[in-house]
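Apart from one protein chain that is not included, each protein chain of the complex appears where it belongs.
Presenting subunit A:
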Amino acid sequence: MSSPSAGKRRLDTDVIKLIESKLEVNILGGLNHFSVKFHGPKDTPYEDGVWRIRVLLPDDYPFKSPSIGFMNRIFHPNIDECSGTVCLDVINQTWTPMYSLSNIFEIFLSQLLSYPNPSDPLNGDAAALYLQKPEDFKKKVREYVQRYATEEALRVQEQREAPTGMDEDDDDESSMSEFSEDEADGMDL
């Protein structure tokens, strides 16, 4: 009963469903490592923004939750600016195998961008600004969108990553570190 393909059908189905939905999926290293283009939800300061989100499905998916991270920068109380790590209980603590990738992209992430949870922040600055000066917060979010989350910005980032070719991990690391250095002055906007 525990054939080597056990659980494979679920992973395949989830990924195919994601590809069949309107989201743009780029395979980075097989069906368990890819990026998804995610558009900011309407009527939020994140509207018009576009992010690439890296998804890594563990061997034990769906019993273990997928690793997801924003590849380009976002200003949000529950998302770490440098690493792109997302703080979302449904993706870790309360993840259950009944959730799927579509849930993450169609519901969880949109909800998180629409309703940040400043009381449980990963980005303290963003949380404080969100609570104390909501207008400034919106302004800063839009500035970030303009700078880092346009189709143009994504293209530049992709080109930067392109030369290293197939070696995914090195590729990601270099792009991440480059990204941090580049934006070091940008942090104190």
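Everything below uses one rule, namely that contacts are C-beta pairs under 8 Å (C-beta built on N, C-alpha and C of every residue); 3 or more make two chains touch, one makes a residue touch a chain; residues count from 1.
As a convention for this text, contacts and distances are computed from a predicted model.
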| item | value |
| --- | --- |
| Options "Subunit G of NADH:ubiquinone oxidoreductase", "RBR-type E3 ubiquitin transferase", "Methyltransferase" or "S1 motif domain-containing protein": UniProt name of the undisplayed chain | "RBR-type E3 ubiquitin transferase" |
| Residue among A:18, A:36, A:50 or A:88 touching the omitted chain | A:88 |
| Residue numbers in subunit A that touch the chain omitted from display | 1-2, 6-7, 9-10, 13, 58, 60, 62-65, 67-69, 85-93, 96-98, 119-122, 124, 127-128 |
